[in-house]
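Missing here is one protein chain; the remaining ones are kept as they sit in the complex.
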Amino acid sequence: MKLEKDLKYEEALERLQEIVSLLERKEIKIDDLADKVKEAKTLVEFCREKLDRTETEINKIIEPSEG
Amino acid sequence: MKLEKDLKYEEALERLQEIVSLLERKEIKIDDLADKVKEAKTLVEFCREKLDRTETEINKIIEPSEG
Amino acid sequence: MKLEKDLKYEEALERLQEIVSLLERKEIKIDDLADKVKEAKTLVEFCREKLDRTETEINKIIEPSEG
Amino acid sequence: MKLEKDLKYEEALERLQEIVSLLERKEIKIDDLADKVKEAKTLVEFCREKLDRTETEINKIIEPSEG
Amino acid sequence: MKLEKDLKYEEALERLQEIVSLLERKEIKIDDLADKVKEAKTLVEFCREKLDRTETEINKIIEPSEG
Amino acid sequence: MKLEKDLKYEEALERLQEIVSLLERKEIKIDDLADKVKEAKTLVEFCREKLDRTETEINKIIEPSEG
Partner (left out) sequence: MNYWVVAEIAKANEKNGHHYLELVDTVDNRTSALMTATIWAGTYKNIRANIGNDVAEILKPGNKVLFSMRIEFHKVYGLKLNVVDVDPAYSYGEVERRKQATIERLKTEGLFDLQKALYLPVIAKRIALIGSPGTAGHRDFRSKLESNAIYTNFTIKEFATSVQGDKAAKELIEALKEAQTYDVDAIVILRGGGSKMDLNVFNDYELSKHICLSKIPVITGIGHEHDEVVSDLVCRKMCITPTAAAEFLYIQIGTFSAQLRQGFDAVLNHSREMVAGLKDEFNYLQKYLIHHSNQLLLEYQWELNAEAHKIQKNFIQLVQSEKSDLDLKLDKVKSQSIHKIQISLSSDLPNQLERLKLGSENVLSQRSTQLNGLNDLLKMLDPERLLDVGYSISTIDGVDVSEMTGDLLGKTMQTTTSLGVLTSEIKTIKKD
């Protein structure tokens, strides 16, 4: 499963919660269940990677327009 | 008996319930009973497989991140 | 006595009831009686076999998933 | 007394009835009486045997599969 | 007095009646009277015996299967 | 007086009637008269005896089966 390139983490969480909500409201069909769970997993991993990654150094970006 | 390729679980379940309902209302002729039973069997297997597969899939999704 | 290849259970039952009716109205000649009896026997066996076969089929649905 | 090989039950019954009728109309000579009675007996036995055979067959309608 | 070997009951009865008739018409000689009476008596006995035999025979024919 | 050994009743009666007739017509010589009368008496006795015997005989024939 591919997430949009510029997905925000809040959006990821929101979508995850949406899935939870759908599940709670039993609005997910069994046919879609595995996909939804997979999506949830992807979303979680997407976020978790960000959380776990150690950013050893902040790359200095000198913006051409800022310089 | 062959099911459509893209049969949904919900549809299969619905068709099963229909068969059960017909049986309950005793509206199936004996000539059709064997066929209906055969159809029900196919549907039962389809549903069970779908449930099992979904369960397996969900477990597979969970396992790596559970460890 | 030979039954049509694609005789339906309902038809067989109907024919049995017809024989009963003939008997009740005493419209069967004794000379034809043996034939009628044979026919009735064949029909009953046909029906019984059909029921047995259906039962086996139903049991087949039960067995694999019960184990 | 010998009956024709392919005597029908109805024919036998008819002949029996004829004998009864003759007797009732007292049209049988004493000399023929024993023969007529013998014939009647033979006819009755013929019919009874036919009925017995049919009865055996009738009992087979249910029996074999009941056991 | 000896009767023909294959005398029929009806013939015997006829002859008996003839004799009776002769007697009643008094057309008989005294010399023949005793003989005629004897003959008549023989005929009667013949008839009686014939009837008895026939009855026995009939009883024999019918009894066994009645039991 | 002696009668023929095989005299028939009818012949005896005839001769008796003849003698009676002769007597009536007085055609018998006085000398023969006694003889004729004697003969007639013998004939009467013969006849009577014959009748008696016949009666006895007939009774013997008929009675036994009457008893």
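Going in written order, the chains are labelled A, B, C, D, E and F, and every chain counts its residues from 1.
Everything below uses one rule, namely that a contact is a pair of C-beta atoms (placed from the backbone, for glycine too) under 8 Å apart; a residue touches a chain by one contact, two chains touch by 3 or more.
What you see is a predicted model; the values in this text were computed from it and never measured.
Enquirer: For the chain that got dropped from the picture, name the residues of subunit E it touches.
Expert: Touching the missing chain: residues 13, 16-17, 19-20, 22-24, 26, 28, 30, 33, 37, 40-41, 44, 47-48, 51-52, 54-55, 58-59, 62, 65-66.
Enquirer: Considering the whole complex, not just the chains shown, which residues of subunit F touch the missing one?
Expert: Spelled out for subunit F, the touching residues are 9, 13, 16-17, 19-20, 23-24, 26, 29-31, 33-34, 37, 40-41, 44, 47-48, 51, 54-55, 58, 62, 65-66.
Enquirer: Which parts of subunit B face the unshown chain closely enough to count as touching?
Expert: 13, 16-17, 19-20, 23-24, 26, 28, 30, 33, 37, 40, 44, 47-48, 51, 54-55, 58, 61-62
In the analysis below, only the chains that are shown with their structure count from here on.
Enquirer: Rounded to a whole Å, what is the gap between the Cα centroids of subunit B and subunit F?
Expert: Averaging C-alpha atoms per chain gives centres 131 Å apart.
Enquirer: Let me have the rounded angstrom distance from the C-alpha centre of subunit B over to the C-alpha centre of subunit D, please.
Expert: Centres of subunit B and subunit D (C-alpha means) sit 64 Å apart.
Enquirer: For subunit C versus subunit F, what separation do you get between their C-alpha means, in angstrom?
Expert: Centre separation, subunit C to subunit F: 99 Å.
Enquirer: Could you tell me which residues belong to subunit C and also touch two or more other chains?
Expert: Correct list: empty.
Enquirer: Within the complex, which stretch of subunit F touches subunit E?
Expert: Spelled out, the residues of subunit F in touch with subunit E are 8-10, 50-51, 54, 57-58, 61-62, 65.
Enquirer: Under the stated contact criterion, what part of subunit C meets subunit D in this complex?
Expert: 29-31, 33-34, 37-38, 40-41, 44-45, 48
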